[in-house]
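On to chain A.
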Amino acid sequence: MAKITEVRFHGRGGQGVVTASRLLANAAILEGKWIQAFPEFGPERAGAPIKGYTRIGDEKFTIKSAIYTPDVVAVIDPTLPRLVPVTEGLKEGGIVVINTPQTPEAIKSELNVQGTVAAVNATNIALETIGRPIANTAILGALVKVTDLVKLDSIIEALLEIFKGGVGQKNVDAIKRSYEEVKVA
Partner candidate 1 sequence: MAKAKTLGMMGDFAVAEAAKLCNPDVIAAYPITPQTIIVERLSEFVAEGELDCEYICVESEHSAMSACFGASAAGARVFTASASQGLALMVEIVYIVASARFPVVMAIADRALSGPINIHCDHSDAMLARDSGWIMLFTEDCQEAYDTTIQSFKIAEDKRVSLPVMPCLDGFVLTHSIEPVTTLPIDDEETLDGFLPIRDPLYKLDIEAPIAQGLLALPEFFMEIKRGQQEAHLKSIDVIKDVIQDFGDRWGRYYPVVEPYRMDDAEVAVITIGSATGTARVAVDVLREEGKKVGLVKLRCFRPFPEKDLQAALKNVQAIGVCDRAISFGATGPAYADVAGALYGRGPLLKNFIIGLGGKDITIDTFRTIYDKLYADLAKGEVEERVEWIGIRE
Partner candidate 2 sequence: MTIQDEYRKKGWKDLPPGGIVDRPATALEYKTGTWRAFRPIRNKDKKICQNPENCLICWALCPDAAIKRVEPNELEFDMDYCKGCGVCALECPLKAIEMEQEE
C-alpha cells in the first residue's frame, strides 16, 4: 500500500492554519506527489482553536477520512499546547514542529513527546520579516527542514504562486529564516 504522510496543523482561526496546510500540499504537487488538504470543518470564528490537515503520498491514494494518527504535528500558536491536546494520536516516533520561544528539550519534556521535537520562534521571525505576528509561513520553513516532506524550493515556489510582490518576498524570508534557525531535540 502507498506510503502516506499525515500532517496536522494546530492554530487559531485567523492565523493562516488552512493556508499553511494548502501551501504544503501545493509544494508537494509541484514535485509530482499526490496530496489532500482540508481544514477541520466546524463553526469558525477568529481566535478559536482549529486544525488543518495535509496528506502527502508518492502515488495516488484514495482515503477520504479525517486524520487521527498524524506523522507530523505543527503547532502555529504557542498558547495552544496548554489548552488543546496537540500531540493526541501522534504516531510513535512522530515529529512535533512548534512555534515557541522555548527550547525543543523543554517542549519535549513538557509535552512528553517520545519522537522528535523541532522548535522555532516563528512569531519572532514573522515580526522581523513580515512585520506581523502571523507565523504560518514561518513554521513551514522549520517543518520542511525537519521532515524533508518537500524541498525548500518547492515551498517557496508554492508560496510565491499565492503571495506576490513585496509580501511574497517577506514571507519567503520568513520561511528561509525558520529553515535555518529551527532547533531539534
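The working rule: a contact is a pair of C-beta atoms (placed from the backbone, for glycine too) under 8 Å apart; a residue touches a chain by one contact, two chains touch by 3 or more; residues count from 1.
How were these picked? Simply put, all candidates are chains of the complex that A comes from, given by their letters.
Because the structure is a prediction, the values reported are computed rather than measured.
Visitor: Which of the candidates 1 or 2 touches chain A in this complex?
Guide: 1
Visitor: What does chain A use to touch candidate 1 in their complex?
Guide: The contact residues of chain A facing candidate 1 are 1, 22, 25-26, 29, 34-39, 41, 61-66, 68.
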